[in-house]
Structure formats: C-alpha cells, structure tokens
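Here the complex is missing one protein chain, while the rest keep their positions.
== chain A ==
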Amino acid sequence: MTRRSRFSPREHASSLIVTALSSAFGVTLLLAIDALATSLRADDVTGSSETVSYLLAVIAWVFISIAVYVGAVVTANTFATIIAGRTRTIALLRLIGSSAATQRRQVAREGLVVGVIGSVLGGALGMGITAGLVGIAVFTGVLPDIAYSYLDPTILLPMLAVALSTWLASWIGSRRVLTVSPMAATGAAQELTIEQARSRRGRNGTAITLFVAGIGILLAGVGIGLVTPLGVLVGIVGGLLSFTGLVLGAHLVMPPVLMLVGRAFGGSAPSRLAVENALRYPERSSRTTIGLVIGVTLVTMFGVALESYKHMLISAVQDDPVYYAGIEQSFNTTIAVFTVITGFSALIAAVGMVNNLSLSVLQRTRELGLLRALGFTAHQVRSMILAESAQLTVASVLIGLVLGTFYGWAGAQSILGSMNGIGTLVPPSIPLPLFLVLIGAAAALTIGASLAPSRRATRVSPVAALAFD
C-alpha cells in the first residue's frame, strides 16, 4: 500500500522527462545513422559505406553514453532531493518498524518503474522523430526514396541502458534513506540535516590527481601536436582524465564558483539569502550544476575546435574564394549538427536544474513562511528565487565556456599544430554565434527555472507555513 500511495507522478515528472529524453535521443541517433547507412549502401560507389557506418555508430554511441551519464547524474540528484523531502515519512515508517533496507528498496523500485516507463515512451518518441526527419529528408531530396527501417533491434540497447541507469541512479540517490533516524518522526528534527560536503579524502585525492595528471597529459598532447597530428590521441586521454577528475571533485569546484557568482548580485537581503540557499547543500548544488557544466563544456569544445580548424583552413586557402565559401558553409553546418547533438546533454541537465530548484523551494515552505511573516514581500521572494536560479545557471555556463574553450583549443592545437610546417601555435577561435546562443539559452533557463517555484513560494501563507509544529 505504502509503495503505491507514495508514488507521486509529480515528484517523478522530471525523472520521467529526463529518462524519456535520453531514450528518445539514443533511439533517434541510432535510427538516423541507420537510415544514413542504408542510403549509403544503396549508392555505394567507393565500397567504403561499411566503414563509414561503423564509424558513425561509434560516434553515436559516444554521444549516447554521455547523454545516459548526464541523465543518470540528474536522476540520482533528483532522487536524493525527493528523499530529503520525505525524511519525516520515512522516519515514521522506520519508527513503526520498517527497516531502512526495505525503505530503500521501495525507492529503487520507483526508480525502476520510472526508468522503464520513461525509456519506452522515449523509444516511441525517438522512432516518431526519426520517421519525421527521414520523411522530410526524402521529401527535400537529401536522402534517396528507398525503404528505411525504424524497428531496428539495436534501438533496444539505448532503451535498456536508460532504464538500467535510471534504476541505478535511484539506488545511488536513495543512499540517504539509510541515514534517516526514526527520531526524525517525533518532530524534534524538523529541519533537514545539512548534507555538508564531507571531507572524503579518498575521493578528493582521486579527483585532484586525475585532474592534475589529465591536464599534464593534455598539455603534453598539445606539445606532441606541434610535431605530429597524433598528439591528439594523447590529448584525448588527458582530456578524459582531467574532466573525470573535475566531475568527481565537483563538490570542491562548484561551491566557491557559486559564491563568487552570487557576490555579483549585490548585498540586498534577497540576493544574500539566495547565495546562502544555493550553498546550503553543497553536494546537491554541485550535482545539479555539474550536468549543465558537462553539457556546456561539450557544446563549447566542439564549437571552438571546429571554429579553430575552420580558421586554419581558411587562412590556408585565402586566395581561392570558391574553396573559401565551401569551407565556411560546410563548417557552419557541422558546428550546428554537433551543437544539437551535444546540446542534448545540456537540455537533460537543464530539466534536472528546473526540478531541483522547484523541489528545494517546496521543501523550504516553513522558512518562506517565516520570511513572509517577518516582512519579505512577494516581490522580494521572487527576486530571491530568481537570484538562486541565476547563480546556478551563470556558474555552470561560465565554467562550461571556459573549460570548453580550453579543451576545444587543446584539441584543435594538437591536430593542427604541425599542419603549416612545424610548431605553429593556433590561438583559440571563438564561434561567436554559438556563444551568444549559449548565453541566451542560459538566460532563458534562469527565468524558466524560477517561474514555477516563485509562483509556489509567493502563494505560501505565513500562517499555514508556521502552523504545523
């Protein structure tokens, strides 16, 4: 009974969306590549279509893995937040004799349900989207009019991966169930225990080591790239290591950046409280923002790398206006395609951020009631939540832009450093339109994420909020 009654669609809406998006993304990508391969096979002049479709599939799986990973981070975070809000209910059940392990298994079962429903919905959505896209492509003559299959069995793989990763994420996110004491039900501990960024030496040490070593290897790759384009292979290893270190150590990096960004909003009471709120649960803020950081970093990295490559090529063929126009055109298309594909992870992370802000406001009802009683106007409550939202978004996008520019530059440099003779240093080229789009999206996300929670927060009546003791 409790299992069913506690499954609230509202609580799980965001996890469902994230799961469906990841699954739709995986299915669409695989089917689209399948369609592309089919059309290549039908018109195989060079006999290289097998190699090309193999390469495309490898690339697709890299991006699917990234999306599934970001989705899992977001879902784990969402579940942790949901558990925090359920502390008293869980404590009550513990008080009357339910074991912590049973409680946790129930939460994980909810995760499995969300994962299965989400991935099936997403799979169907993905098939629909691909059919639509291929239809348009055939109609406009981009693809030949032949029979395409939308029921390839390989699409079960991303769906399965998404369902399992959601299950796993809900298990990881429900860790805190084990720490809920039955005492919390007696009302003595109404406030959530502050989940501080505990000093986990092992994890911190690994994170820092990975990051430092990764940057070292990456720079070595750039150095080798001055002699041979093979430097990029060394660079990729360094990039992966350093980024993994960053994700592992997000709880060390994000809080100070959030604080710096928060300072920029001035010292009024709403903005000062906003800074404190974003930093209240450093673990939670880090998990919320790291997904967005990953997304923005990827988008920026491909953008900067391709833009730098484009500039190199353009300076090489400057005297030939025909080539020039061709390069400009094809590169801009490539940048756009990569932005859409990599931007998907950012979109998934954005859904998580919106949800996290909503839940954190929901869980602060009493505090908002106190503030309203003490004289916080509805307007001040709104600006506080907007500032919280802006802080999370601005910090993530800033870090993502800086990291992405660095990684993109390192990639372009290690491939191209040896191109025009030996040892050319290429400055990073910034794809301005892409940056503007990212900044615009960040602004939209800031406002979008704060709308629902602000509405809910200003509806809090001080009486209702302070009434239950």
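We take it that a residue touches a chain if its C-beta (ideal position, glycine included) is under 8 Å from a C-beta of that chain, and two chains touch if they have at least 3 such contacts; residues count from 1.
By definition in this document, contacts and distances are computed from a predicted model.
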Report task. Could you check which of "Ketosynthase chain-length factor", "ABC transporter ATP-binding protein", "Heme exporter protein B" or "Isoquinoline 1-oxidoreductase" matches the UniProt name for the chain that's left out? Result -> "ABC transporter ATP-binding protein"
**Report entry** Chain not shown: contacting residue from A:I96, A:A147 or A:L374
**Finding:** A:L374
Query raised in the report: Which one touches the absent chain: A:T102, A:S268 or A:S315?
Result: A:S268
Query raised in the report: Which one touches the absent chain: A:I59, A:V402 or A:V463?
Result: A:V463
Report task. May I ask you to list the residues on chain A that touch the chain which is not drawn? Result -> 190-191, 194, 268-269, 272-273, 276-277, 280, 366-367, 370-380, 461-463, 466-467, 469
